[in-house]
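In this view, the complex is presented without one of its protein chains, the others remaining in place.
Chains: A, B and C, in written order; residue numbering restarts at 1 for each.
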Amino acid sequence: MVKEAIQYIRENYRTRKVDADPGFGLGQMSGARFIGKDGRSNAQRVGVPIWERIDIFHSLINMSWTKFLTIVMVGYLVVNFLFACIYWLIGADAMAGIEQVEGFSWFADAYFFSAQTLTTVGYGRISPVGFASSSVAAFESLLGLLGFAVFTGLLYGRFSKPNSKLIYSPSALIAPYREITAFMLQVANPKMNELIEIEAMMIVSMFDKKQNKRIYATVSLERDKILFLSFSWTIVHPIDENSPLVGLTVADMPEADPEFMVIIKAFDETRSQHIFWRTSYKYPEIVWGAKFLPMSLTINEKGQSLYDISKLGSYTEAKLPY
Amino acid sequence: MVKEAIQYIRENYRTRKVDADPGFGLGQMSGARFIGKDGRSNAQRVGVPIWERIDIFHSLINMSWTKFLTIVMVGYLVVNFLFACIYWLIGADAMAGIEQVEGFSWFADAYFFSAQTLTTVGYGRISPVGFASSSVAAFESLLGLLGFAVFTGLLYGRFSKPNSKLIYSPSALIAPYREITAFMLQVANPKMNELIEIEAMMIVSMFDKKQNKRIYATVSLERDKILFLSFSWTIVHPIDENSPLVGLTVADMPEADPEFMVIIKAFDETRSQHIFWRTSYKYPEIVWGAKFLPMSLTINEKGQSLYDISKLGSYTEAKLPY
Amino acid sequence: MVKEAIQYIRENYRTRKVDADPGFGLGQMSGARFIGKDGRSNAQRVGVPIWERIDIFHSLINMSWTKFLTIVMVGYLVVNFLFACIYWLIGADAMAGIEQVEGFSWFADAYFFSAQTLTTVGYGRISPVGFASSSVAAFESLLGLLGFAVFTGLLYGRFSKPNSKLIYSPSALIAPYREITAFMLQVANPKMNELIEIEAMMIVSMFDKKQNKRIYATVSLERDKILFLSFSWTIVHPIDENSPLVGLTVADMPEADPEFMVIIKAFDETRSQHIFWRTSYKYPEIVWGAKFLPMSLTINEKGQSLYDISKLGSYTEAKLPY
Partner (left out) sequence: MVKEAIQYIRENYRTRKVDADPGFGLGQMSGARFIGKDGRSNAQRVGVPIWERIDIFHSLINMSWTKFLTIVMVGYLVVNFLFACIYWLIGADAMAGIEQVEGFSWFADAYFFSAQTLTTVGYGRISPVGFASSSVAAFESLLGLLGFAVFTGLLYGRFSKPNSKLIYSPSALIAPYREITAFMLQVANPKMNELIEIEAMMIVSMFDKKQNKRIYATVSLERDKILFLSFSWTIVHPIDENSPLVGLTVADMPEADPEFMVIIKAFDETRSQHIFWRTSYKYPEIVWGAKFLPMSLTINEKGQSLYDISKLGSYTEAKLPY
């Protein structure tokens, strides 16, 4: 039956009933996951030089903390080293407060003077005398202010950026739904920050053997927006006559190799900004003939409703209508 | 008649006419207030470890000023203490300007030197000499810059975050409205900042004895958006044939135990960001057979219209049509 | 004919065809302008204590530069004075580098030491000795960092906030429009920054003698959104059968005393944020029987289209269809 379903998309794509081509270009693709479980796209762009592809701000905001702090530390050491060399070249006569003007000791003094200038701590035990070293020091303190503006800004940007990771049900289900079936998954927010106006979108991609390429369709959801995500949200795509999945059976899975891509958008109240998440489900994570267990809340002594997020996605067997 | 109303929601939920399940999961809940008067949800998520639940930025932005400033002070004292210990271990020989190299006095000097380094004030009466103490001081001043970047950023974030508290009418009314009745409440903005494009949404939750669980429905409003909130806004849910409340009487209140959750969204012109408020009304705050008094404005000598916000929610008795 | 028009609004208000009550509460109002030419509302809220009404961030961002800088200067002087008093009380023995320990000279030294600590400049000619003065100085430098975080943040916030002032046509016109008439005004952006996705909304308020109160209606526009505002935009409200103004003549103006409130929203590309403007037109600024002159562009040697903004709102007499 996979052929009929795919035929359906193809026909509808021509007649514009199905909303195909969502930025994927309808190109050839392997059966590999297009969007990883963690939301990263497996798409790579080549053919442009690295300096047109790179986005330094993006990299510095999204790299690991280890990498970021290493860059800050190494940068600090290197810039101090470069200025230390300049002070060393100008000579110890241009510095007041140097005790030993020879060898490593004097270079170390130049180095730490540089650090004291760059951070504007400026103890003054060592201080520049004369035009040359004073000019360099005046420039270095300006550079320190400008450079730390960027790095402390980035640090705060990293610290304040949304770190919410949604929790998804490990499996998506093909569950009975009214008289028909539906594709269902569950999401929850483990974080204590409030998510508001949560929206979901779903795109399904299937392999079309005849055309020897992957095809794509945005599918409709029972609800595509909720006001807030207090506990969990069951996202439901009813497999009705308008669904590209209509007629598909579990036996068609290996051939069609469907990927359900889920995009979720919410407003983070604390940060006053929109956040997006992405994930995907492929065949082995899709359970046919099951339904999610109803959410079980317990009430504590303060009258609060407790929801055990570790039970998200628990399901039980359920007979499909056909 | 509560049964009919609840039956209505249940039926409509199946036929998708009523917009149920707004993120509440349709789970069992006590009769406790779901959203507090101050907008806090009573939902708690358990079953995830604390480090996955915590959102440090959210906590530091939303905690009380007392707590935040205590954290800053204690952190400052502790970090200085730790660095003082390091300088103390390196020894007084590595510091210029120390007068007494023994006992408490030398530790205090190390401590205050640390504070002068961390804040980059760097008087220089005491200053590091030699590789070990200079290196530690160079690192400490870097740490000071990075650390204060986060905390001064948080301080400004806390200072500039929206602090608008909407004022709600103490009671919501079941009032006569055209030929039928309507659920009405009033809101006003006591602050001098301008709120623009105010939107309201309302969710009603009632207890369904038969199913032994709470059910939820988003209800329609006469107006769900106004352009600005100059004086007050009366939010009106007409109890027409599409309302889940149709047919409910005051006698049904204890059994149905309805909670009216109100979500309001506005654009804060000064901060260029959206703000959300939430509140709720439960039975004792809902007055049957009353109407709000018309807003009374007085004109002052400058021609300005004065609105007395303390009169918000004043009402008088009114006969309901049935 | 004013009665018919007002009757129309009143009827439509009841039958919900006209979109009344846009946050004004339908209360009694004087004939004074509700929104000033500069967009300030003449609404004032009373009946709440000042500390619930004030929004410090809003005040500090929107006050004049003179006032803001005065607050910064006076605050700086006062905080330094307070700390100077503390150092003075602790005594000159607790300070190294004091030359004259008596009278004004020592107080001045304490004062400038305080300034050097608060700004973290820390020359160190004067420096704290001993526990008491060192502790105060350590606290003052922390306070300086935190305090300047707020004030330099505010300074940048003020500097970067949108300063676009739209230019409006001095007069609005009742102009011939197809077979009927229309209310028209023009806006332009004199600034070099690009405004995108400009939206306009219009509310008309008229005095209803019978009810002895002002009534309000949001009116429809020929276009309510344009993609960008390169030259000028003529905002047009067609006075068709759905307009509350239908049937009104120039003779009705004094009695109806209409106020046309215009709200404009745009996205400022440079600041990545939405901006709102408001203005209003009252009778003497509304010209009956005129039309705007077509926009005249000149092309310069670089092929650029030059638009003379000083001609915005130029109009000529035009016969109305009735």
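Everything that follows uses one rule, which is that contacts are C-beta pairs under 8 Å (C-beta built on N, C-alpha and C of every residue); 3 or more make two chains touch, one makes a residue touch a chain.
The structure displayed is predicted, hence computed values, not measured ones.
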| item | value |
| --- | --- |
| Among A:Ala110, A:Met184 or A:Ile203, the residue in touch with the chain that has been omitted | A:Ile203 |
| Option touching the unshown chain, where A:Leu69, A:Leu82, A:Val101 or A:Val150 are the choices | A:Val150 |
| Residues belonging to chain A that touch the chain removed from view | 14, 16, 19, 21-30, 32-34, 41-48, 52-59, 61-62, 96-97, 116-117, 120-124, 127-131, 134-135, 137-138, 141-142, 144-146, 148-150, 153, 157, 201, 203, 218, 263, 271, 273-276 |
| Interface with the undisplayed chain - residues on chain C | 72-73, 76, 80, 108, 112, 115-116, 119-125, 148, 151-153, 155-156, 159-160, 163-165, 167, 178, 188-194, 196, 198, 222-223, 226-234, 267, 269-272, 294-297, 299-300, 302-311 |
| Interface with the unshown chain - residue positions in chain B | 120, 122-124 |
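The working rule: only the chains that are shown with their structure count from here on.
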| item | value |
| --- | --- |
| Degree value of the rotation bringing chain B onto chain C, based on Cα positions, nearest 5 | 90 |
| Chain occupying the most central position, where position means C-alpha average | B |
| Chain centre separation in whole Å, for chain B relative to chain A (CA means) | 26 |
| Chain B and chain C: spacing of chain centres that average the CA atoms, whole Å | 26 |
| Chain A and chain C: spacing of chain centres that average the CA atoms, whole Å | 37 |
| Sequence positions of chain C contacting 2 or more other chains | 120, 122-124 |
